[in-house]
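The complex is shown incomplete by one protein chain, all other protein chains being positioned as in the whole.
Right after this comes subunit A.
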């Protein structure tokens, strides 16, 4: 359970917390739907979890897959005791998980982390927009841990 979090020396780009729709165009001239869905995610943490996060982390937040090809659990994830950990990953992505800065606002990021930490774990101190801005300014490296959830 308690895998140590090491700090990776990943070179990461400067953070941009814009609401731009860049994410829908992740590649270089890649195949994509075209000027399709412009759906706004919800503002509330639970709904946001259901609309975005559970696509990978599953409705019960227990993740899935097997060793070597796993989507980490968010439920009962002791890494989330440190709220900065979750903020860094949503701002910068990690491994197969993309950053969400071009899909979610700071408030949405704060709301969904607050929900995941409080609902699927027992960490009830809220995450605020000020927290997101603090991490955005400090620009710490992405934590490294093998699948970060087990």
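Simple rule for what comes next: contacts are C-beta pairs under 8 Å (C-beta built on N, C-alpha and C of every residue); 3 or more make two chains touch, one makes a residue touch a chain; residues count from 1.
Assume contacts and distances are computed from a predicted model.
A.B. asks: Given the choices "Tryptophan 2-monooxygenase", "RsbT antagonist protein RsbS", "Thioredoxin" or "4Fe-4S dicluster protein", state the protein name listed in UniProt for the chain not shown.
C.D. replies: UniProt lists the chain left out of the view as "Tryptophan 2-monooxygenase".
A.B. asks: For the chain that got dropped from the picture, name the residues of subunit A it touches.
C.D. replies: Within subunit A, the residues that touch the unshown chain are 8-14, 21, 23-41, 50-56, 58-59, 64-71, 93-99, 103, 144, 146-147.
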